[in-house]
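With one protein chain withheld, the remaining protein chains of the complex are depicted in position.
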Amino acid sequence: MNYSELTRRYFDTAADAGVLDGPDVHRGAAGSHAQGTWVQFDVQISQGIIRAARFLAFACPHTIAVAAWVTEHAVGTVATAALPESVPDLSARFAVPAEKRGRLLVIEDAWIAAVASGLPR
Amino acid sequence: MNYSELTRRYFDTAADAGVLDGPDVHRGAAGSHAQGTWVQFDVQISQGIIRAARFLAFACPHTIAVAAWVTEHAVGTVATAALPESVPDLSARFAVPAEKRGRLLVIEDAWIAAVASGLPR
Amino acid sequence: MNSSVYLDYAATTPVDARVAAAMAQCLTMEGAFGNPASTSHHYGQAAATLVDKARAQVAAGVGAGPDEVVWTSGATEANNLAIFGVAGYYRENGRHILTARTEHKAVLDPCRELERRGWRVTYLVPDRGGVIHPDQVAAALQADTVLVSIMHVNNEIGVVQDIAAIGAICRKHGGVKLHVDAAQSVGKCVIDFAGFGVDLMSLSAHKAYGPKGVGALLVARCGVHLQPLQFGGGQERGLRAGTVPTHQVVGMGLAFELARAAPPSEAERVAALRERLWQGLESLGGTMRNGDAKQSVPHLLNVSFAGVEGESLLAAVKGRLAVSTGSACTSAVQEPSYVLRALGRDAVLSESSLRFGLGRFTTEADIDTAVELVIQAVSRLRRISGL
Partner (left out) sequence: MNSSVYLDYAATTPVDARVAAAMAQCLTMEGAFGNPASTSHHYGQAAATLVDKARAQVAAGVGAGPDEVVWTSGATEANNLAIFGVAGYYRENGRHILTARTEHKAVLDPCRELERRGWRVTYLVPDRGGVIHPDQVAAALQADTVLVSIMHVNNEIGVVQDIAAIGAICRKHGGVKLHVDAAQSVGKCVIDFAGFGVDLMSLSAHKAYGPKGVGALLVARCGVHLQPLQFGGGQERGLRAGTVPTHQVVGMGLAFELARAAPPSEAERVAALRERLWQGLESLGGTMRNGDAKQSVPHLLNVSFAGVEGESLLAAVKGRLAVSTGSACTSAVQEPSYVLRALGRDAVLSESSLRFGLGRFTTEADIDTAVELVIQAVSRLRRISGL
């Protein structure tokens, strides 16, 4: 398996891997270890803005890289029940092979679960 | 196809290839060109002794070699309706492969045809 | 060309320099380039002589006779020829085949194809160590079993099956032919074709420092018939048509001879390296060794790592360590090893495993580098996974 340079970089760094603690932190997860892809996001939202984000992932390099990118790029943006970039755009950005695109839906599900619980209802 | 040294030598020399002319010369032939093996012997017999012998052959190297050996070794011997050496012995002497042994019978037939016509009846 | 540590000898080996030199002698105008079937001239005969010598070398290395060696393009073809060959020839005797879940795809896929053609196939399940017990074979034989196909050394876990015992059972049953895929055995454990009582055995050159693209099927001289897979020029007594590639079989012959000539100390050296590797990795915790350690060749170590995903593990060591999960694979999406699944490992652990293949050129420094890299990678991925 070959990875694009971007995929490789985010996989290797995975700077935002971890968890958040404290007030305004919302957690969402999706997927399962048994199925080989599990992703969890912690987002800290205040005044409708994402202040911090972390992820954990038991997943392939593409999934880890995308989750790392999502946490990085979400910080400072307005919290909405959507990824900072659409799944097809992320697929293209990280050159995710067709057979693996379904895994990005796990990221989307985890992300939405995390952010949605922090949105005003 | 590999040939024994002896086969190679008699095939290469084929010293007695040719025909005889004159009195007391008897000719015998067997086989056919169409079947790929044809042998002819000319033998000169006087006083029951083979005085000279020649052969012609349209045949494989083993057959040519054996025919050449037969003419060479028959000279000076008493003419009988038999080869100077039996077909199995000739097969062994010239390392004739099993699939080709039948061809020596053509030599035997030609030889007997030649000599027999020169024997007192 | 590459400075990363190569521990994928079970996928393929580099060719020994002496083998490469011998092969080169068979290629160009100055060498034995003739067609070995062109026996009407010296160019062909010189090639045929080398082919005969290689046949004897291969035979000598595995306890067979030179006339029992049928050259093929590798163990894949040998397996296919054995399985379809027996099935085709003996189809009136029965339609049942006995094999194991842990066989190589080159055995399993022909069996699946025969199932599509109406055959019944029994797939034995090994114990948790990967061992097929001979009495399992005895119990599964049926009146119309025509073929038993059990591998010698498993390519993923290195477990060695007791072929002699299985051979004895098959002989007692009568009528059934025993095929053994021994692609991974040469140079790693004793192969005794005649002594094992085997009817058909597949060999490959490139797992034993010979070239890729050549192998052999051993066909016991007494009473084994095959329907060929390829028809044509009558080569290999009609069992396998096609120009015999002189340089390839010469390479295989020499590689087998070199394997035979290796001193027993080489196996001990490799075994010691493997133990060093295992001890290093074990310190991580959450590691499980796959395959019965007591009944395996010294060249293989297969380890599952809890808490990491398989592809990420491979990717994390990539560029510095060449290992694999399971057998060489061509698909973009990794699948859990069916061999480890058959041993009872769950899907996650089956995927989170690495196969380390050790070989002739593996050094202690290689092992230490590998241990360091894997420990680093696993630790980091466990941190990312939170496990």
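Every chain is named by a letter (A, B and C) in the order it is written, and numbering of its residues begins at 1.
By definition in this document, a residue touches a chain if its C-beta (ideal position, glycine included) is under 8 Å from a C-beta of that chain, and two chains touch if they have at least 3 such contacts.
This is a predicted model, so every value here is computed, not measured.
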item: Displayed chains contacting the withheld chain; value: A, B, C
item: Identified contact with the non-displayed chain, of C:Ser324, C:Ser337, C:Ser352 or C:Ser385; value: C:Ser324
item: Full-complex contact with the absent chain, from C:Glu113, C:Asp192, C:Glu282 or C:Asp346; value: C:Glu113
item: Among C:Gly175, C:Gly195 or C:Gly232, residue touching the chain not depicted; value: C:Gly232
item: Of C:Asn79, C:Thr102 or C:Ser337, the residue in touch with the unshown chain; value: C:Asn79
item: Where the missing chain touches chain B, by residue; value: 1, 3, 11, 14, 17-19, 33-34, 36-38, 40, 56-61, 64, 97, 99-100
item: Where the unshown chain meets chain C, residue by residue; value: 1-2, 4, 6, 8, 11-17, 19-20, 23-24, 27-35, 37-44, 46, 72-74, 76-77, 79-80, 104-106, 109-110, 112-113, 204, 206, 211-214, 229-235, 241-248, 314, 318-319, 321-325, 327-331, 361
item: Residues belonging to chain A that touch the chain removed from view; value: 1-2
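Note that only the chains that are shown with their structure count from here on.
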item: Distance between the centres, which are taken as Cα means, of chain B and chain A, whole angstrom; value: 96
item: Cα-centroid distance, chain B relative to chain C, in whole angstrom; value: 58
item: For chain C, residues that touch 2 or more chains besides their own; value: none
item: Junction residues of chain A - those touching two or more other chains; value: none
